[in-house]
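Can you read through this structure? Questions will come right after.
Missing here: one protein chain of the complex. Every other protein chain is in place.
This part shows chain A:
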């Protein structure tokens, strides 16, 4: 029963008296209405704006927040109202839903904000009324596509420690990831161009030789063209085989469009090699050369616009089908009419209906070659109608295709723009957040200083200047330090330690050598820590870079990296540890370095990613023996490392 007509239920029940005299058996008892209270006004205070409504209005939808007892959690005893700390503008449409039974989606509202409001109040978005539902779905789809674009960027990130095969596949798919891939990309592009140009030039008449016949260039310089063709086909074959080897799913790769194009592009050559001995099928061999033109489609790997076009055509398949169907219908109709109209005239070209097809097509597409022309009056009349209607029939589905193309194209533009803006955006955010990250160190320094100097007065001052939230956060970090027996430090101290440790324990592949020589004041013996290597887009560098690297990362997190699993296996106090880290805890760990709040580079192993696009880093340590394969996580950890991530406020 639709709750919208709940108001009429009493009426329906009263009207049931009409059945009573007809019934043969006694009626069941009516349910009692225990809480027979008068309808009262409820005040809903949404961030200061007061809405009032009857209680029964809200009770219409008992499975939502306002209609059930869940709203009692928000009841304010003093003011006798229900207070919600939400957006009052969005609440308007929600309350209207209770009043009218129809949920509308306000167009100026952001789709995710609106969704959140609906979720909060327990209303499913599917009941949005028909008037607003399409708009809602469109906006939602747009938003989803936007999110998917972001996700695809994440996929771009290099997974550290990928196998050679995976690296190669990644290089093939995203040429901008490494220089080798880029080189390969341009080389193949160049050879595709060469191949296409050769095919074209082959057929151009090259100037007559002494036998006064214009020969096409292909026949004149057979050897040269054959060599070029062979070279191109070899490159293409090698490329195809490499792709086949690197593909994660060979079967799927072989079925994909691009691979089919590749195969079709190189097959004619091999078939030609095999078949030159056999004169019977050499005619077919010539036709096979036509397929060499498919090499031009290989360019679609190189051009995004081409891919968009292909995708558009695919997505407009139904419109194209409709266009084709209506054209066929019109062609048949007009061809028949023209044939019968022109039947009488002598020496007419309209010898049969299929012969008239050609005339109809040429006329409807307004080509008008003029090789077939109607001569009778009736023929001319119908011919003119044919050409007029041709324009209409073709013009109708075209805007649909165009709008599809425009939408997909703009989507791509948007994705590119977003990617370009992301770097600067992230940089700005990082600068804003780095202030708070350093606050903890600042307060610690001040605290330690005051301890040393025993200036309790100053200490209190310092503490007062921090807000309650800050001081609680600092306390939390402090607890963490105590738990893991490691400390947060800043750059300079880290680099000092780093240098010292580099001198002492440089190419150490043994697990956890602890050298206690850190100059910083700590409460427990400091072990060398390992800094998790940051994900980088480059392949693992073959040599250790200098020890001074510390390019900052765009992070909104504080990371502590505790190495030395033997000593700290119990100190898994990190907040975001992934379960698969446990298996890696005991793997070999190289040197460990002190942690830093804004993460610097010195990585020993390629590991965690955080989903943000980072500038390429330089490494300061060689990768150690076992490249583990972590996944891209925002809270990643790597082999033998306790990573703790606490987000900076």
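Everything that follows uses one rule, which is that contacts are C-beta pairs under 8 Å (C-beta built on N, C-alpha and C of every residue); 3 or more make two chains touch, one makes a residue touch a chain; residues count from 1.
By definition in this document, contacts and distances are computed from a predicted model.
Undergrad: UniProt name of the unshown chain, from "Kv channel interacting protein 3b, calsenilin", "Radial spoke head protein 9 homolog", "AP-1 complex subunit gamma" or "Hemoglobin subunit beta-like"?
TA: Of the names offered in "Kv channel interacting protein 3b, calsenilin", "Radial spoke head protein 9 homolog", "AP-1 complex subunit gamma" or "Hemoglobin subunit beta-like", the one UniProt assigns to the missing chain is "Kv channel interacting protein 3b, calsenilin".
Undergrad: Which one, A:62, A:344 or A:435, makes contact with the chain that was left out?
TA: Answer from the full complex: A:344 touches the omitted chain.
Undergrad: Determine which one of A:231, A:288, A:333 or A:378 touches the chain that has been left out.
TA: Only one of A:231, A:288, A:333 or A:378 touches the chain omitted from view, namely A:378.
Undergrad: Just name the one of A:19, A:73, A:164 or A:251 that touches the chain not displayed here.
TA: Of the candidates A:19, A:73, A:164 or A:251, A:19 is in touch with the missing chain.
Undergrad: By the contact definition given up top, give the residues of chain A that touch the hidden chain.
TA: Contact residues on chain A toward the absent chain are 1-2, 4-5, 7-27, 29-30, 33, 36, 38-39, 54, 56, 99-100, 340-341, 343-344, 376-378, 381-382, 385.
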